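Structure provided below as structure tokens; questions to follow.
Removed from the display is one protein chain of the complex; every other protein chain stays in position.
Here the chain labels run A and B in written order, and each chain numbers its own residues starting at 1.
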Amino acid sequence: MEEDNKNKHIHLTRRSFFSTMGMGAATVVASNNLAAWASEENKVMDPTEPTKITLKINGQTHRILVEPRWSLLFVLREHLGLSAAKTGCERGECGACTVLIDNVPRYACMTLAVEAQGTEIVTLEGLMKGEELGHVQQAFLEQDAFQCGYCTPGQIMAADGLLRSNPKPTDGEIRKGMSGNLCRCGAYHNIFQAVNRAVELKGGG
Amino acid sequence: MLPNFTYVCASSEKEAIKHLASDGARIHAGGTDLLGCLRDHVFTARKIVSISKLDSLHGIRKTAEGGLRVGALATITEVARNPIIRDRYHVLAQAASEVASPQLRNQGTIGGNICQKPRCWYYRGEFHCLRKGGDQCFAAGGENQFHCIFGGDMCYIVHPSDTSPALLSLGASVQISGKRGSRTVLMEHFHIPPGQDVQKETILEPDEIVTAILLPPASPAMKSSYRKVRARQSWDFALAGTALAIQFSGATVEKARVVFSGVAPVPWRSKEVEKTITGKRLDANLAAKAAEAAVKGAEAMEKNAYKIPLLRGIVEEELIAIAKL
Partner (left out) sequence: MKQDEKGVYYAKDIFVTETPEPGKDPKPWGKTAVIGKSQSRIDAYERVSGTAVYPSDLSLPNMLYGAILRCPHPHAIIKKVDTSRANKMPGVLAIISAATSEADIYWSYSKDVKTKLFDPHCRFEGETIAAVAAQTPYQASDALRSIQVDYQILPYIVDEQNALESGATKVHEGGNLVKPEETYFRGDIEKGFAQADVVLEESYRTECQVHTPMEPHGCVAYWDGDLLVIHESTQGVYSVQSNVAQTLGLPLSKVRVIGHYMGGGFGSKLVAGKYTVITALLAKRTGRPVKLFLTREETYLCTGNRPPANMTLKAGVKKDGTLTALDFSVTGTGGAYPAGGTALVDWLIKDLYTCPNVSTKATDVYINTGPARPFRAPGHPQGAWALEQMMDALAEAVGIDPVQLRLKNIPSYSQAREGNPPYTTTGLKDCLEQGAQAFRWNERKKEIEGFNSSKHLRRGVGMASCLWIAGGGGPPSTIILKLFSDGSVNLNMGASDIGTGTKTVMAMVVAEELNVRTEMIQIEHADTGTTQYATPSGGSKTVPTETPAVRSAAINIKQQLLQMAADDLKTQVSTLHFNGDEIVAKNDNSIKIKISEISGLKKRGVVVGIGYRGPNPEGKVVNPFAAQFCEVEVNTKTGEVRIIDFLGANDSGRVMDRLTYDNQVYGGITMGIGFAMTEVRILDSNDTGKMLNRNWHDYKLPTALDMPPHMESLPIDLPDTEANITGAKGLGEPVTIPTAAAIANAVYHATGVRIRKTPLNPTQLSMIFSEHLKEK
């Protein structure tokens, strides 16, 4: 019975295949014609020629040469030595690379460096006041809100971003706000407590 | 790692459209879906045309007709938090707040969300499947636990968007600009089922961009909700879900739009459920009947039969819940 079901679907696949391909081909032809119509007036970044861009990171302006495909994460870590943001998946699925872009947590691995121009970028390094920890960092320290610590910079940035838009989140809002950051060690319980503690520290400081 | 491409940041819609008309060009709005596809080599992009800095595509504002215009570049977070959407188009705010993860909601746009590429693991993986121009749908005889129970035809993807079913339930339309000018299309006609074209998900031509979503005026008598069941509670797509937009007169359903997520290659409007409940008093009995109607015509594949009882359960639960709102 199951086998029949399986075969039926496969069969459908093969039979309907040829009619579809015709349409696909037509689309390709159309887009070639459109290509002739387009004329490129503006500066187009070439993949083989590094282009100079300006990024504002932790209040400092950096002028750097990049390829268009370089991620913000790659530029931060491998070109600017800002290695707090971590590489976990490079697919926008774990949050280890979380930074703030215009005060909002985002995945640096899924952000092209060129796209980050004109924004204010804050990394974990930017939460430090000289050698002193920021409130969220202090809260993570006190609550032991990490184990191996690799996801921690991203967790802290997500928490900091959450508190920037919602200074007194409920427990539910904390969970939801922190739900874009995986922690394989499973320190979530302490992370939630750290966010609550950070609210206190911010209030007191 | 991303492959190479040229990049241009458009400074006007016109310029963006011009660049998009060139061969192998792809739109970059929030970039979350595009970059993922490029990284996985699902397709290539010779040129990336960024529209992210186009002011005309940003913002959420009321229309003269009393509806709402949501700029295509409004982020999912902006949609989820917008007070008018939360108040009058609750289903959309709810659906938006359930999308992916906070970071992706901060980056992904509503325009991008409705134009998402399928999440089928064969399509995203190292498989030259039908949708990518190959000659086989691997899901048909393979690991189809996350695939469709409605509308499959050669290809058995489900549409990954949460906001699309919500928009469809609200009767929204999509504003599109292209080389040949602008057009406005009902959400219902925006997505393309595989039976019509197995390689396209939307009606967009290569040179076209979504500029805005238009929401019709919301009736004060309308209640709406979105429910999404998934295998884990964040960063996950719907196993099945339902968007409800129902106008009540007392306990009686006057008008209803019911759209499913996670069960079909396009947001799946269930006229069966709508018919079952319209003009009737929505109580537990009717909800149970509607739940049966919801799965009428559903066709399970080898590994996704659970979606039938699941969808039935969701529909029943949500109809009872919305009646009590």
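One rule holds for everything that comes next: contacts are C-beta pairs under 8 Å (C-beta built on N, C-alpha and C of every residue); 3 or more make two chains touch, one makes a residue touch a chain.
Computed from a predicted model, the values in this text were never measured in an experiment.
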Absent-chain contact - pick from A:Met45, A:Leu72, A:Leu100 or A:Leu124: A:Leu124
Which one, A:Val44, A:Ile64 or A:Cys89, makes contact with the chain that was left out? A:Cys89
Could you please point out the chain A residues that touch the chain left off the display? 48, 67, 69-70, 74, 77-78, 81, 83-84, 86-91, 93-94, 96, 123-125, 128, 133, 137-138, 140-142, 144, 146-153, 156, 171, 175-176, 178-179, 181-192
I need the residue numbers on chain B that touch the omitted chain, in ascending order. 1-4, 41, 101, 119, 121-122, 125-127, 138-139, 141-143, 145, 229-236, 239, 305-307, 309-310, 312-314, 316-317
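Here, only the chains that are shown with their structure count from here on.
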Whole-Å distance, chain A centre to chain B centre, using C-alpha means? 22
Sites on chain A touched by chain B in the complex: 2, 5-7, 9-10, 12-14, 16-17, 20-21, 23-24, 27, 30-32, 34-35, 37-48, 67-69, 71, 90-93, 95, 98, 101, 104-107, 110-112, 114-115, 118, 158, 161-162, 176-180
Complex interface listing, chain B residues touching chain A: 1-11, 15, 18-23, 28, 31-32, 35-36, 39, 47-48, 50, 52-53, 77, 97, 100-104, 106-107, 130, 133, 135-137, 140-141, 152-156, 179, 195, 197-200, 205-207, 233-235, 300-302
